[in-house]
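Note that one protein chain of the assembly has been removed; the remaining protein chains are unaltered in position.
Entry: subunit A
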Amino acid sequence: MNVVFAVKQYVSKMIEDSGPGMKVLLMDKETTGIVSMVYTQSEILQKEVYLFERIDSQNREIMKHLKAICFLRPTKENVDYLIQELRRPKYSIYFIYFSNVISKSDVKSLAEADEQEVVAEVQEFYGDYIAVNPHLFSLNILGCCQGRNWGPAQLSRTTQGLTALLLSLKKCPMIRYQLSSEAAKRLAECVKQVITKEYELFEFRRTEVPPLLLILDRCDDAITPLLNQWTYQAMVHELLGINNNRIDLSRVPGISKDLREVVLSAENDEFYANNMYLNFAEIGSNIKNLMEDFQKKKPKEQQKLESIADMKAFVENYPQFKKMSGTVSKHVTVVGELSRLVSERNLLEVSEVEQELACQNDHSSALQNVKRLLQNPKVTEFDAARLVMLYALHYERHSSNSLPGLMMDLRNKGVSEKYRKLVSAVIEYGGKRVRGSDLFSPKDAVAITKQFLKGLKGVENVYTQHQPFLHETLDHLIKGKLKENVYPYLGPSTLRDRLTPR
């Protein structure tokens, strides 16, 4: 179930199948992102892929000595581009791979365009999602809903992404969805529809425990994304922003030119892979170790290369050294910037109050803390708005709710209208009325005792008290305790499947 590996395997297979010789990889905007997440340039260079071209780029030269590997989403535009390409082929031979199901008629029109018989392969390889980590993928859709309903384009893209995921992992799952969310249900139905339609694609070896696709809606837990996180990857994402493993550091004061944009990929950055889920403090110490290591390996600056042996050693160590120096300077810069932002925005204090808002039920102390922070000039308007949003979500129906007062404070602080609007929006989005579950007061006895014990023991780390609601949901799922009236199965056929004895 490793999505990075799944996509990587697809790409490797494409390259392998095209045989030896110089190659060009012809992609569209989205597949470029998909491939770049799993392969680095140098990695792919070693497989004789020397050029990367966009199918929609007009300025492509005829290079008949290259083989073309086309990895494209099966959109209408792409098919059109490809038809044009095949009419006047720029490369000697074409291996065409679509990242999802393509219609028979599209295949036909492509075939008819291939008058020069340059196409050697037409296949569907279902790498139609951005694989971020082995267990995490994204479709890079910003804003998939209008109100509570799917945008039709986004729904279809999400359905395609999910079905491609299932195919690439060779799973034909049972589907459960969050009953309280219409969007989740809709998506579940669409996925089911595709599975039914392409049933022969989804015929995989049955496993004893059938795989499960659980579709959740973020509105069930609006709290988690509002909190500041303290692990490396999460912090970078939150404070700097990661986009297809790329981080834009151009706003960092005094940044050197070659560090304006850095790539953080666990696939080929060992330090990142080892530290991405560690918390900030640990990374600090690890980066110190990394530096020390580096200092040791560093060839003495003004070291005289007196003997041939010296020179040899230097030359032999240099590439390693250079690679390491790249890693070191990258992470030092990133962590340095994170740490700067943390102190500049007073995030430790903010986070503490955020956690209190999320995990504890002491209204007066919470209110007091929020008010105090709103007075603090170091707290940015963004963080201030988030604090008020958290307060609004938690104490939405509290008897002494003083949200209006906080809103006034926000206005006095000079927080812009844009942010202030978000407070009411978030309640509408993820308030009590919407939520299928109770985020703040545990219901069952186990959870209550757990919380009680936690209270007794004291909190281990004030910045990481909060546990995402997802954690509990998955825990219940694994233990088979996920309630069917809250997360029902989709469709009678799956029900029958489920009930047949294995």
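Keep in mind that, in the parts below, contacts are C-beta pairs under 8 Å (C-beta built on N, C-alpha and C of every residue); 3 or more make two chains touch, one makes a residue touch a chain; residues count from 1.
Criterion: contacts and distances are computed from a predicted model.
Missing chain, UniProt protein name, picked from "Coatomer subunit gamma", "PLD3B protein", "Rabenosyn-5 isoform X1" or "Alpha-endosulfine": "Rabenosyn-5 isoform X1". Of the candidate positions A:38, A:55, A:167 or A:335, contact with the unshown chain belongs to A:167. Screening A:20, A:143 or A:254 for touch with the missing chain picks out A:20. In the complete complex, the residue from A:92, A:244 or A:329 that touches the missing chain is A:92.
From the options A:285, A:361 or A:416, the residue with contact to the unseen chain in the full assembly is A:285. Interface residues of subunit A facing the missing partner chain: 1-2, 4-6, 9-10, 13, 20, 22, 42, 45-46, 48, 50-51, 53, 59-61, 63-66, 88, 92, 101-102, 104, 107-108, 110-112, 114-117, 119, 121-127, 133-135, 167-170, 201, 204, 231, 273-274, 276-282, 284-285, 312, 316, 319-320, 348, 460-464.
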